[in-house]
Each structure stands twice: as C-alpha cells, then as structure tokens.
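Please see the structure below; I have some questions.
Just one protein chain is left out here, and the rest sit where they should.
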Amino acid sequence: MILVFRPRCTKEEIAHAESHLKELGFEPHTLFGVERTVIAAIGDDRVTTKEHLETIPGVERVLPILAPYKLASKELKSETSIIPIGGPGPGIKPTSNQVFIGGKKIPVIAGPCSVEGRKEILEVAQAVREAGATALRAGAFKPRTSPYQFQGLAEEGLEYLAEAREATGLPVVTEVLTPTDVPLVAKYADCLQIGTRNMQNFSLLRACGEVQTPVLLKRGMSATLEEYLLAAEYILTSGNKNVFLCERGIRTFEQYVRNTFALAVIPALKEKTHLPVLADPSHGTGVCSLVPPMTKAAVACGADAILVEVHPNPEKAKTDGQQTLNIAEFAKLMRELKPVAEAVGREL
Amino acid sequence: MILVFRPRCTKEEIAHAESHLKELGFEPHTLFGVERTVIAAIGDDRVTTKEHLETIPGVERVLPILAPYKLASKELKSETSIIPIGGPGPGIKPTSNQVFIGGKKIPVIAGPCSVEGRKEILEVAQAVREAGATALRAGAFKPRTSPYQFQGLAEEGLEYLAEAREATGLPVVTEVLTPTDVPLVAKYADCLQIGTRNMQNFSLLRACGEVQTPVLLKRGMSATLEEYLLAAEYILTSGNKNVFLCERGIRTFEQYVRNTFALAVIPALKEKTHLPVLADPSHGTGVCSLVPPMTKAAVACGADAILVEVHPNPEKAKTDGQQTLNIAEFAKLMRELKPVAEAVGREL
Amino acid sequence: MILVFRPRCTKEEIAHAESHLKELGFEPHTLFGVERTVIAAIGDDRVTTKEHLETIPGVERVLPILAPYKLASKELKSETSIIPIGGPGPGIKPTSNQVFIGGKKIPVIAGPCSVEGRKEILEVAQAVREAGATALRAGAFKPRTSPYQFQGLAEEGLEYLAEAREATGLPVVTEVLTPTDVPLVAKYADCLQIGTRNMQNFSLLRACGEVQTPVLLKRGMSATLEEYLLAAEYILTSGNKNVFLCERGIRTFEQYVRNTFALAVIPALKEKTHLPVLADPSHGTGVCSLVPPMTKAAVACGADAILVEVHPNPEKAKTDGQQTLNIAEFAKLMRELKPVAEAVGREL
Partner (left out) sequence: MILVFRPRCTKEEIAHAESHLKELGFEPHTLFGVERTVIAAIGDDRVTTKEHLETIPGVERVLPILAPYKLASKELKSETSIIPIGGPGPGIKPTSNQVFIGGKKIPVIAGPCSVEGRKEILEVAQAVREAGATALRAGAFKPRTSPYQFQGLAEEGLEYLAEAREATGLPVVTEVLTPTDVPLVAKYADCLQIGTRNMQNFSLLRACGEVQTPVLLKRGMSATLEEYLLAAEYILTSGNKNVFLCERGIRTFEQYVRNTFALAVIPALKEKTHLPVLADPSHGTGVCSLVPPMTKAAVACGADAILVEVHPNPEKAKTDGQQTLNIAEFAKLMRELKPVAEAVGREL
C-alpha cells in the first residue's frame, strides 16, 4: 500500500501511521517529498483494505499495489485454464458430448432465453446443433425485472433440458438464481450460469463453489474488473475450480443499445486471469441486427467461447425476442464466423 | 404502447402487427404520417413487454406509455405511506420505541457498518441515542467484495443487536443476504435491509415479501428508477406493504467519491411512488468529510429519513471506516441538521 | 509519482527506470516488496505525465501523488476567493449593482435560457429582480445540439442585455462560444459563461484568460474533478483570476432526469480549490418540478451561488422550457430558500 499524506500533516500523524502499519503487519518506508509525505507500506495488501487505511489521521489517499484476488490471478497460473463441460456425469444426466472452454476451439453455446415447453426446447436444440452449436443454453429459472413477467418453468424446464441433451448430445447450460436451488440445478445441468444481477450474490457464489459443476459467471452490469475477479474468487476459494467468465455488456449512458458491449475487457481479463472468457453478444447489445457483427468482433479480440440467443420464431419468444437470432440467421452467422476464427488462429 | 415503423415498411407488415396486437389484447390505432407510420396500441402495457413488440417485423421502436409497476405507484395512492418501525413485536424482540418513516418527523438511523462485538455495539448504541439517533443500524451478515474480508458475526451479531435494543430502546435495522435467513433475521430485527447488490435478487425480494417486518430496499448501484420500483413491486406483490426506499449513490465515471449521490432521485421518486424515501450519505459519497454537507442536502430536497454510519473510533472499524463519522462528528451533524429540517417544514 | 512494476520484472528494467527518472528530474527510491517492486519518485508530478511513465518497460501502473493544478489549488490559497461581478465597468456597460460570489451572501442569477427579444428580456429582468434575483442571465449566442434549432440573437441580444442591466441594475451573465467573440461579449457582459460543451475548448479558455471579466466555467458533462480544475487552470495561467465553477449535472445511465446532479462535487471542490462553486439546478436536473428541491439541496451542501432558468411563460420559451420556472414558481422558491440558507449560516 502507498499512503499519501495531506500537505502540512504533522510529525505525530506520520509516527502514528507508522506504528499502526506495523501493528497490521506492514513494513513502512517513509519518504519526505517537497510537497508531500508518502509511506510505502510493504506487506500483503489483501488482508487490510485500502478503505481501512484511509481512516488514519493525516492520510489523504491510499493506493493499493497488489491485486486483491489470488486464485483467479494470472500470477498463480500463467496459461489459460481449460474447463470441460458435459460428458458422462453424476446425477440424472444422460451422457453428452464434451466441450472445452479455453482451448483453440471456440465452443458456441446457443439456445432460447427461456425453456418454453418440451416440444419447443427439443426443436430448438436440434436446430442449433445442425447449425453448428456445440452446447445448449436456456433458462428454467428466469430473473425478471418485473413480477408480472413470465418467470420460467422451474424444475419442469430442467427435465426438458435433460431430455434435449439426451436427444442431441449437446451439454446444457442453465441459470441458477438462489443458493438452495444449486443442488437441484447441478443434478440436471452441465454448467451453472450465474447471471449479471447475481454477480455479487455472495451466498449463491459460495453455494456454486461447493459443487463441482462448471460455473459460467456473468459480469455484473456495473462491475469493475476487480470486483468481477473477486466474485470469481468466492467460487474458487469455496472449492470449485471450474469457473469461466462472460462479458455481457455494461450499463452506460448509451441508449441505442440495451448495454454497452465492453469487448476490451476480454483481452484485459486475459492479462490478469487464467480463467477463460466467453462473450454474450445477445445481452451485450440487446439488438438482433448487432449480434452478428459483434460476435465476429468478440472472436477477433480473443473470446474463448460464444453465448448467443437463438429461437425458431423470435416474435413468439416469451422473453428477449428483440435480441434473438432465428435459425437461419444463426446458421449464417456460424458460416461467417468460421473464417474470422481462423484469421486469429482459432477454430469453431 | 406506441409502435414506430421503419421508413418504407409494407402494408402487410402493418396488417400483421395490427392482428398480432389484437391477439395480445391491445386495440390498435394506426396513424400514417408523412415519413413514418405509427400504431398507438391501447391496452395494458404491463402484461406484454416492449421487448416483445420490438420483434414484430417492420417495427423500429416501441415506446411504452404506462409505468410497469402498480402497487408502488403514486396513481394507486397519492399520499406518502407511513411505515412504522419497532414497538412491541413478535419473535424474541424486546419492546423498543416506535419510529415512523414517511411523516413530518425525520428519523435518523445510525450505527457502525458491522456489529463487531457485544461491548462495541452496546457502546455505540448508547452513544448514537444520546446524540439524537432514533434507530440503530449495524450489519451481522456482511456482503463483502472480497472473500478475504471480514464477513460479519452472523446470528451472534443479531443477539447483540437485540441486547442493544433492549438497553437503549432503539429499534434495529440490519441486512439480510439470502432468502433462507429471512425468518432468522426477522425474529431479531425491526427492519430488514436489502443491500444494493441484492436489489434484483428476486428470491430474496420474495422472501422479504412473505414476512411483515418492514423492508429498507436500497437502490442498485446502476438501477434505473423503473427497475428500482419494480424491485419494490416484488416485495409488495408478495404481501408485505411495509417497504421504503433508499438512495445510496450510483456508479458513474466519478472518482473523487465512492459513488455519485444522485439526490434528485428523492423528489423524482416522490412524484412516482407513495413509498417513503431515505438517504444514505455514507455510502452515497464514501468520504467522511462529505457526509455532513450531503446529509443536509438530502434533508433539504425531501428525504424522509437518514441512514448514517457512526463508530466511536472509525480508524478501528472493521469495515467502511473511511466513510464513518465519529460520535462527536455525528452529534455536531445532528445539531446542524435540525435547522435545515425546520427550514423545509420537517423536524428531527 | 509511484511506479509499480510487473511481477518478475528484471533488474535491468528497474535500473533503466531509475536512470530515466533521474533524467526527468525525479529522485527515485526503490522498494523491493515480497511480490512487487515499487519506485517512489520524488519530484514535480506536473511536468511529466503519468501516461509518459507508463511507457517505461516493466512498469505496470503509475500513481501520481500531486494534484496537477497549482493556481486553482487550495494549497495555494486556503480561503475561498471572492469574485466581484458588475459595478461600474469598462466597455459600453452602464453601471450595475455589484454582486460577490464566494462570500456569506448567496447571489441568485436568474433569467431565461435565451434572449428572445428586447421587450421580453426587459420584462423578465424586471420580474426576476422583484422576486429577489441579484443578477440576470440569458444567452445571446446559443450552443444548440441541432443546426435546425434557434441559435440566438448574437450581438443584438447583447445590446438588449445591456439595456436590461441599465433598467434594473442587475449585472449580466452571458455565454461566449468562440475565442474571437470574447472581446465583443466582454464589452457588454459582467460575466462570461463557458458552457459545458466548451469546458475543454482550450482556445476559448485562453481567450477568456486574456480579459479581466469574471468567468463562470461550467463543468463538462463527463469531466473528472481533475480535468475540471485543469480547465480553470488554463484561464488562471492566462492571467484572469476571476474564475468560478458551476456544477450543472453529469451524464450517467439515469433517464428520469436530463443529467445527474452530482451535488457532492460542491463540498469536494471546496476541499481542493479556493475558487467559488455555483450550482445550476435547471440543467442539473432538466426537469422543472425538481428544480426547487434541488436548489435547496445545493444551498444546504455549500453552493456559493445559484443559477436558475426563469421565464414568464416557459411554454412559449424558445429553448429549455421544460426545465424553466415561471415567475411565480421562482418567487416561491426564493421565499423557501431563505430559511435554508440561514440554516447553514448563509444568507440570500
């Protein structure tokens, strides 16, 4: 930590700070500049918070040196982790194809926003597989802004998802909303999604850390990169190493999109963490016509996987129709995406 | 809903939209302008989402007319609701003084960020009561950005809070983090706080709707006014009418504060909802020296209550010390706040 | 400056950084931590930019210590400057009453967004004076988002303003848009306004620094506090000491207001600069009904002056009608504001 003192701070304040830092386990180095005094405190920044040191009398600002996350850090492990999804598994899951997030191959996870019925999910699973998707995604538990909106089919939806996996071999990604549902969802799904509104639902993070099912952790709508990696750290420290990240757009002043798709976070995350990073251009833009170009952009800047909303008839979709591709649009995108992946040394 | 069509849309598209709107229960009125065609769809905007109608072929934009919340709406009830907190209560709560949020009198809820120990909370409760606070606030379950930080004393902390209430008569406000903890926290506390990170934790909102303990619902860090009132609507539709709101700062590009304290939301909310609105200048600024002036500003623009972090020795506080007033600063603020409240026709 | 090195940086990189810092006039102190190496570079942060030092090989981050502004800094002068506006002046200005920004008394500068005509400005000047305003504000040169909107009366408008001052004694504040207009506007006006879109129009800042007419410098829509004070520094270093600041709302994700009124910037600026700070609740909210409560809030948290849009008939105003008070609303606000000012030890 670096402590910067106010101009004209007293000797007593500096002495007090030095002894307080020693108590906290830091080794203080005091430097007297022309206009300011600074203490460089050598030690572990993670135990004591910046906010705490800002309360020391005379201190104007505190600048942390170390990243506050450890297990998620690239310093721990320099190459990208590879997270397997699907395959033969415990619970009531039939066998599915195995997909790897973080390797040369870029998996495309596609499907409708919600599981709307048995027939519907079987149909769309078949269609996205034919168009080239390697995993199926659909929500059985839906977080909805309004209590008057469709809230999902719950366990019934999970059963249909398991059936769709059996029929197509596609591993299944689905959202979990509350800690008590984690064992239930993990029994059916190959990958648990933690949505943007739950990125700092710490009970849910811990509950997902207590199973071994892979976790897709979406970035919070206004999360800093540090908060995001600390959320991942909650899952990792609870015992589950199978975590991957997902940029899905942030909230800004922009209004022609539902969210601002902050793609630079992908290469930036890859400099700081070994966890793979997926891109969700459907939520990332919220506008159907922007999904194909932004999917290409995501692959071009290094996304390890793609999550995209697809529905046979978006106009009839119960949720998120305005940002959902139909089957033909998705198939076209898959064809166009292939050369982009190859241009950056990856494959679909 | 108002549907605006793209330039050069076809007659078929308009006819299709009209029949689709009728199926959804709307009465469509089509207006042909010089450059654009518009359909005004008379009906209930709340059942069908804007996003759904944007999927209709030829439609460029959809503009909703009605606010999507009902029970929280000022149209339902024009005067501000008055929410009682404390008094004799069920569970293992000793009797406390009763406080009313939403009336002429402005309650000041004060206390440390966390319950740090039995002795500590008794001492601070006594001190804030003497300085003029009318309710006590402290966290037993703490949502912390990092898994390496202090996470709160849990049920032990709740017991100390109940003791502090017995000793001082101050009703107690404390945070609940997860749906399964709601009955436990409600047994001890006079008011449940839902924190900013949980504003859209819909399971938690519903669980808090199933008890009758008053709920202090903090605004999400990047929540729109509509999302905020819909979060309140979740609690209200689940059966708990005792909800009040809290501006605690939003996330913007600003860096000299922890959050941007968006005080205009207070009079703006009062135009749209009958729920009372509290202000939290401690989180709203994140900087100790800004708390007193911004508390005065909050009262001047119509806040119904104040929530402020106070600790006998902020430098030793386990959490949030940098934004916490000490007892003397708090007592001074209370003295200075009184004439401001009176200047706007309120009292402390 | 504090330079933080990447983990596993080399000795050569550190040696190179040390010698580069010496060349730049810094005295480097190198500290080897367990995980990171840090160089504290003692010297003047203002000459060399943070961005420049970030290019040194091995450096991960650079943390500046000193504020980059000098003349605007509170370290230069600890009490608030008092800026006189009006009185007998050079140019073709008739004598007006003198008003002081930065003292105990809070001037209220009121008027329509634009000068719309001779009769109109005389009428509104008379009306706002009667209601208690101490200065008149109206635009003759208007910065408009669209080229199809009303662009102001230009010099004709300035003549009407001079006439209104003669008739009422109110000093006149008006906007200047381009460097070449500065001498013309300064000939007529008592105070030059630099609008939010021009906060970093450096040629205009310098041109305003070359006259002695006081300058009201509005905060840019997305300006950091540092950028804002550096913009003031441009005027100050060019020779004009009569500068005061103005919070007028920032751009965020919020949509129920035109801007987010970031009032905490007022006490925050007062900790960093001796320049007085005004508040503009009309632009700060963009919504007429929010102007009175937010004016009170601005005074409560320490604003040195108020700028408010007033028009006899906002419905007929050529610009900004939706955020403009009518005369009766303004008179009511003035009455209600008086006790708020007194409650915080100020007067109107």
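Order of writing sets the labels: A, B and C. Residues in every chain begin at 1.
FYI, a residue touches a chain if its C-beta (ideal position, glycine included) is under 8 Å from a C-beta of that chain, and two chains touch if they have at least 3 such contacts.
Every value quoted in this text rests on a predicted model; they were computed, and no experiment measured them.
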Note to self: With the missing chain put back, one of A:I82, A:L122, A:L184 or A:C301 would touch it. Which one?
What the structure shows: A:C301
Notebook entry, point to check: Among C:E12, C:E54, C:E156 or C:E271, which residue is in contact with the omitted chain in the full complex?
Noted result: C:E54
Check: Looking at the whole complex, which of A:A15, A:L76 or A:A343 touches the chain that is not displayed?
Finding: A:A343
Next item on the list: Using the touch rule from the top, list residues of chain C that touch the missing partner.
Entry: 20, 46-47, 49, 51-52, 54-57, 68-69, 143-149, 177-180, 197-198, 200-204, 221-222, 227, 230, 233-234, 237-238, 251, 288, 314-315, 317, 319-324
Note to self: Need a quick check: the contact residues on chain B for the chain that isn't drawn.
What the structure shows: 2, 4, 7, 29, 31, 33-36, 38, 40, 42-44, 63, 65-66, 75, 251-253, 255
Next item on the list: State which residues belonging to chain A touch the missing partner chain.
Entry: 222, 224-225, 250, 252-257, 260-268, 271, 284-285, 287, 289-290, 293-294, 296-302, 336, 339-340, 342-344
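Simple rule for what comes next: only the chains that are shown with their structure count from here on.
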Notebook entry, point to check: From chain C, which chain is the farthest off, judged by mean CA positions?
Noted result: A
Checklist line | Centre distance in Å when chain B and chain C are each reduced to the mean of their C-alpha atoms | finding: 32
Check: What whole-number Å value describes the gap between the mean CA coordinates of chain A and chain C?
Finding: 40
Notebook entry, point to check: Which residues belonging to chain A are in contact with no fewer than two other chains?
Noted result: 251
